[in-house]
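Here the complex is missing a single protein chain, while all its other protein chains stay put.
Now for chain A:
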Amino acid sequence: MSRDGLLIVGASQAGVQLAVSLRALGHDGPITLVGEENHRPYQRPALSKEFLQGLISKESLIFRSEAYWAEHRIRVVKNERIVQIGKSDDGSGTAYAESGAAFDFERLALTVGARARRLEIPGADLAGVLYLRNADDALELKARAPEAGDVVVIGGGFIGLEAAASLTKMGKRVTVLEAGPRLVGRAVGPEMSEYLRAYHAERGIEIVLDAQVTRLVPADSGAAVGGVQLADGRVVPADIVLIGIGVVPNTELASTLGLECDDGIRVDRYALTSDGVTIAVGDCANLPNPVPGAPPGDRIRFESVNNAVEQAKVAAYAITGRKEEYAGIPWFWSNQGALKLQIAGLSRGYDRTVVRRDDTRGKFSVLYYRGDRILAADCVNAPLDFMAVKAALADGSVIPYEQAADPTVPLKKITVAADAPRETRNELT
């Protein structure tokens, strides 16, 4: 291994994008992409959706062909978990894997992502209690699914609902237990929570809100899970318990390096950590809110493909010596069975909403406003709404609150252009 070059720890959405963007920018130095998983770098979103349902193969999750990596001289190392890093003030150093392998670097990028939050209750270590963060998790779920009749999903967030919808399609009886008073409470407003609840309930998913799970009960055989007990004493039968209660950013390596961490590794608008050299990107990073006009000092940690990709591009610019601030409109998608949710912008800080509903066409959008300014939209099966809001947020144009509710009038038609178009950057598409 050469002494020079960039070492990227974590070979997933963010790490892959960083390597690919660097080559696209003409960066010529050595790049090593090391990951702990024993798989070629792959995309996670389909794990709870098309891949779980068997609609697509493992091969189609793979980011890039071997030929691509070779041609672009990006060294991809799998199955090596970095456990210790020594770094000098200039940012160079050596990373050591559990296996003993050593990776020297001139500069370090941490794209270590996040891990599933564990449920700490009695019975959580029974067989058949599963999580869904990585490919091995998905493979185990797929392997156990054929034998299972009842599945209990703990956590009514995006991943829980996606998996619940997929498993329902696969013929399982599915119950979703959500601790909060509504579904996806962290990411969408009450109108959308209620829409999702009704949608999934109509399609046969049992949904329990305010559910207090007290323990996981073994099946008669003893070693495997058989049910989930609630505080009222009720036991919901389960051959599989799938836990989707959020993630924890992987900050341990950064902490031991003395990098500032607070709900993620703290970075600036250029994806630089507190030492000013080391890069952190993706689900592991805590960053200044990139939305134009966000309150100064407002920080955020995303768990989305869009952020991993866009922040990685900014990091690639920083590494090549060009300072491009991270600014943009966050977006997200979640496919839950035939329901296609697309989210543009960030609704935090909204004070009123507009609902656009067209039940004959199965379309439902919630637009979030602060005063007259639109902040975000959650759109179900309504890509035109999604794209109209995304475009308006990007160029600062106005979607008048008073006119937005009629679903027969396209949002694009009522959008009023901003006075001056904003500047757009960059050759990296």
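A few remarks follow.
Here, a contact is a pair of C-beta atoms (placed from the backbone, for glycine too) under 8 Å apart; a residue touches a chain by one contact, two chains touch by 3 or more; residues count from 1.
Rule of thumb we're sticking to: contacts and distances are computed from a predicted model.
Selecting from "4Fe-4S ferredoxin-type domain-containing protein", "(2Fe-2S)-binding protein", "Amino acid/amide ABC transporter membrane protein 2 (HAAT family)" or "CHAD domain protein", the unshown chain of this assembly corresponds to "(2Fe-2S)-binding protein" (UniProt protein name).
From the options A:52, A:152, A:309 or A:404, the residue with contact to the unseen chain in the full assembly is A:309.
For the chain missing from the display, the contacting residue among A:4, A:71 or A:194 is A:71, taking the whole complex into account. Between the chain not shown and the residues A:11, A:31, A:46 or A:366, the one that touches is A:46.
For the chain missing from the display, the contacting residue among A:258, A:383 or A:400 is A:383, taking the whole complex into account. For chain A, the residues touching the absent chain in the complete assembly are 20, 24, 43, 45-46, 49-50, 60-65, 67-68, 71-72, 305-306, 309, 331, 333, 335, 340, 342, 381, 383-384, 386-388, 390-391, 412, 429.
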